[in-house]
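As you look at this complex, bear in mind that one protein chain is not there, while each of the others sits in place.
And then chain A:
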Amino acid sequence: MDAVNILTTKGLTKAYGGIKANTDIDFALPRGKTMALIGPNGAGKSTFVGMLCGRIPATRGDVFFEGANINALPAHQRISLGIAYTFQITSVFAGLSLHENVALAARRRLGADVAAVNAKVADVLARVGLAERTDQIAGDLSYGHQRLLEIAMGLAQDPRLFILDEPTQGLADSEVEEFIALINTLAGETTILLIEHNMDVVMKTATHITVLDAGEVLAAGTPEEIRANAAVQAAYLGTSDA
């Protein structure tokens, strides 16, 4: 088992017909750290995490979680290993109460232990600040609150790896600040892989950054290293002669 990294990929590639969305991605995610995955629109970030958690089948390449190759596992089994995933486009159970939404996430692990499930639900809803809305129907929540509910559903699984796909998209500034605080309370508790456009969020939460551009890893390192990287600056500023 890889002591340093919780998840690694080797040569991970996704091709749609002749178009490659991801090309030979070698990636390592250090345990207990918060990694931000950044890159311009269309860089292949969502495709990449889709292949990690099994929503999108890889064309070739390998994914290792806790040292074991998980290529052959379907999505639900990867989730069962402790990979939680929140959707880029809010995807809650709109017709069910907040309590039931989070309980569904907790129940897969805690089973029929009603008391433990209820305690977990109360705990994570309090953590994201939705405790007093527990009986509301999820579909009635504002967009920002639905994003928080998504995060609560991830937390309820006590994940070993928590993948968040653009969690702050569409949030108000104050909500973004609360989100940053929330992620920082998780630091050390679990490993986080964050796809994020908001550089403020990235710089305030991430311990490591990987930059994707045109389906390939452009750079990887600490925030300081990435900030100083000329190729990254070029990709973001759009100059082609970097």
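As a working rule, a contact is a pair of C-beta atoms (placed from the backbone, for glycine too) under 8 Å apart; a residue touches a chain by one contact, two chains touch by 3 or more; residues count from 1.
The rule is short, and it goes like this: contacts and distances are computed from a predicted model.
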Study note, to complete from the structure: Expected UniProt protein name for the omitted chain (select from "Fumarate reductase/succinate dehydrogenase flavoprotein subunit", "Heme exporter protein D", "YCII-related domain-containing protein" or "Branched-chain amino acid ABC transporter permease") would be "Branched-chain amino acid ABC transporter permease"
Review point. Of A:Leu104, A:Ala131, A:Ala214 or A:Ala234, which one is in contact with the hidden chain?
Key: A:Leu104
Review point. Which residue among A:Leu7, A:Leu29 or A:Cys53 touches the omitted chain?
Key: A:Cys53
Study note, to complete from the structure: Only one of A:Val4, A:Ala94, A:Ala119 or A:Ala181 touches the unshown chain, namely A:Ala94
**Study point:** Option touching the unshown chain, where A:Leu7, A:Ile25 or A:Met153 are the choices
**Key:** A:Met153
Revision key, fill the gap. It is residues of chain A that touch the chain not shown, namely 53, 55, 74-77, 79-80, 85, 87, 91-96, 100, 103-105, 107-109, 111-112, 153, 157
